[in-house]
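One protein chain is absent from this view; the other protein chains keep their places.
The letters A and B name the chains in turn, as written, and every chain counts its residues from 1.
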Amino acid sequence: MRLRSIPLSAWIGILGIAIAIFAAIFADFIAPYGEGEIVGDIWLPMGGDFLLGTDNLGRDLLSRLIFGARTTISVALAASILCFSLGMILSFTAAVTGGVVDQVLSRLNDLMMSVPALILALVILAVLPQNIFILITVMAVIDSTRVYRLGRAVALDVAVMEFVEAAKLRGEGKIWIIFREILPNTLSPLLAEFGLRFAFSILFLSTLSFLGLGIQPPAADWGGMVKDNKDGIIFGISAALVPGGAIAALAVCVNLVVDWLLKRTSSLKGGRGDA
Amino acid sequence: MTGTGPSQGPATPNDAPGAEEPRVAIIAGGPALLTGSGAKGATAGGIRLLRSPLASLILQRLALSVALLFAVSILIFGGVEALPGDFATTYLGQSATPQAVDNIRKDLGLDKPLTERYVTWLGGAVQGDFGTSWASRNSVSEQIGKRLGNSLFLAFFAAIVSVPLAIGLGMLAVQYRNRLPDRIINIVSLAAISLPEFFIGYLLILFFAVNLGIATFPSTVYDSMTFLERLKAIALPVTTLVLVVLAHMMRMTRAAILSVMSSAYVETAELKGLSSLRIIARHAAPNAIAPVITVVALNLAYLVVGVVVVEVVFVYPGMGQYMVDAVTVRDMPVVQACGLIFAAFYILLNMAADILAILANPRLRHPR
Partner (left out) sequence: MHNLLSVKNLKIEATSYPPGAPPRRVTLVDNVSFDLAKGKVLGLIGESGAGKSTIGLSALAYGRGGAEITGGQVLLDGTDILPLGKSGIRKIRGARVCYVAQSAAAAFNPAHKLGNQVIEATVMHGLMSREEARKRALYLFQVLGLPNPETFGDRFPHQVSGGQLQRAMTAMALCSNPELIIFDEPTTALDVTTQIDVLAAIKHAIEATGTAALYITHDLAVVAQISDDIMVLRHGKMVEYGAVQQIIEAPREDYTRALVNVRQTAREEAPDQTNTLLKVEHVSAQYSNGFKVLHDVSLHLPKGQTLAIVGESGSGKSTLARVVTGLLPHTEGRVVFDGKEMTPSLNKRSRDDLRRIQLIYQMADTAMNPRQTVRDIIGRPLTFYDGLRGAAKTARVKELLDQIEMGSGFVDRYPAELSGGQKQRVAIARALAAKPELILCDEPTSALDPLVAEGILKLLLRLQEEEQLSYVFITHDIGIVRAIADSVAVMHRGNLVRFGPKSKVLAPPFDDYTDLLLKSVPEMEIGWLEKVLATRKMASADN
């Protein structure tokens, strides 16, 4: 991979993601005020002491945005990693084992996919206690269905290639076949898919928080911040648009990078279906 | 989902008719458990409708969807019960004394056995009776009746605006493939699919309702409104929905049309010296119908769900609002009923997409 072959759009995306991650890691050092600290009047305009103004309780929006970056990114990342691992393990097992195992897993997957993600999340979260681990797990399990579908298709695609059969003929075990023959050839589409899952997790988490079912206050996460400040819209206060804009910006950056990865992939599988 | 492998036969080039059949499976979301390959065995002169493999394929698809809906109902009802954490305790939260828990259980009918409750619920659901809400003690079905109409009204208008726009823009992008209009469309749509619905919604409200004052917010509708008044009220939410769905749909229609335009038979048409118009209309279009319909149906299914967030943003009295409010207070009958209905629409639209794709496939309409 040569550096100059990476297009400008992908660089912008990488830069955006880097800034967000930097903010997330060094939040304690770079945020001007505390996460829940009340520093001024409600809904002060941007500028002066408070670069982005204050929110509905008088807390500094910039600081909350930075701490929110930490919450949003870490939860979204945790959910994506869990979702991806779960989907990959199940799909590869199904693809390589075949037979009943494959049938059962695939039918279960189809069943879960036939209920839209948000609805399923709402139903499940209506019952379970409010808890960050439960939130991550629910997001991960629901989204893993899509990773399963892609992983299985890609694994099957590669699994029927003759070099995999040649390995079987040699007498290689399943572990070797999965890790040394199939996996290295599926990296590109899978990497792109991970990116898509991450973007989706950010949006999904924000939506859930916006609806009051995600991260609970007073912890700052971008979706929750939109919910907090939405009542100001009718008065012309744009405070809710700040975290909303941050969510959008981060999602755009991830999508730009994913787009570049998808273009490098010659496989027709995966992607958003809009290649 | 089938695949070739060591224990299945290779395709024989001269015995097999034409090229391999396109998969009916869809791009994202929704199950597509059948491909078209089961359609061999046409009857030469039998009773055409009933014995036609096309009809049997469609019936199979219908039956599958019904079975799926049934399974989903079990999932929604039973899954919720099987989740860890005693429901009554969670519901009461802080005030969960053993006596209170017991009372709640009896009150909500949670002490009856699981299967009995499921059967009662399902039986009622099929007849349209979803029981009573725990929060308001009103009939759930009554509320749903009003609100479903509202949500469908919203979704309908969003659909009739976004579908023609998406197809048109997709065709435009293909026409100017890789030139400036296509690139602009690509970047703008990429940004649009990254924006959360609530962001777009609030942006529109701030701009049009507050600053310009030309749109209404919140978008309350009530029975005594005229049709035109209703349309005015839903203008902003519809715009939001359209923007969200349009970007996805347009990208996918572009991809579908592009793949048809790069096929060998389009090249043949060009080498026969046919005019561009004829190539597009007679050669590309008939083959693009199936994939484009699939894309549209997929996105409409998504629209049904997108309605949830939009209703909350615009405070619109629809199913989405109803469900979110119920979830916040853990009003289970409402949550289950709404969940089932949303899922039903989703499954229905996916099934319609599959069936339309089957109908549009000439290999299945005219079997060997």
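Note that in this section a contact is a pair of C-beta atoms (placed from the backbone, for glycine too) under 8 Å apart; a residue touches a chain by one contact, two chains touch by 3 or more.
Keep in mind that what you see is a predicted model, and the values were worked out from it rather than measured.
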Of B:Asn103, B:Asn211 or B:Ser263, which sits in contact with the chain we cannot see? B:Ser263
Listed residues B:Ala71, B:Ile187 or B:Leu274, member touching the removed chain: B:Leu274
Quick one: say which of A:Asp60, A:Asp143, A:Glu181 or A:Asp259 touches the chain that got left out. A:Glu181
In the complete complex, the non-displayed chain touches which residues of subunit A? 1-2, 5, 161-163, 165-166, 168-172, 181, 184-185, 264
To test your reading of the contact rule: which positions on subunit B touch the chain that is missing from view? 6-10, 12-19, 21, 263-265, 267-275, 278, 282-283, 286-287, 362-363, 366-368
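Criterion: only the chains that are shown with their structure count from here on.
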Express in whole angstrom the distance between the two chain centres, defined as the mean CA positions of subunit A and subunit B. 22
Counting only contacts in the complex, subunit B reaches subunit A at residues 1, 3-6, 27-31, 33, 68, 71-72, 75-76, 79-80, 83-85, 87, 90, 187, 190-191, 193-199, 202-203, 205-206, 209-211, 217, 248, 251-252, 254-255, 295, 301-302, 304-305, 308-309, 312-313, 323-324, 326-328, 330, 332, 335-336, 338-339, 342-343, 346-347, 350
Over in the complex, which subunit A residues touch subunit B? Could you list them? 9, 98, 106, 110-120, 122-129, 146, 152, 156, 159-160, 165, 199, 203, 206-207, 210-213, 223, 226, 230, 233-236, 238, 240-241, 244-245, 247-248, 251-252, 254-256, 259, 272-275
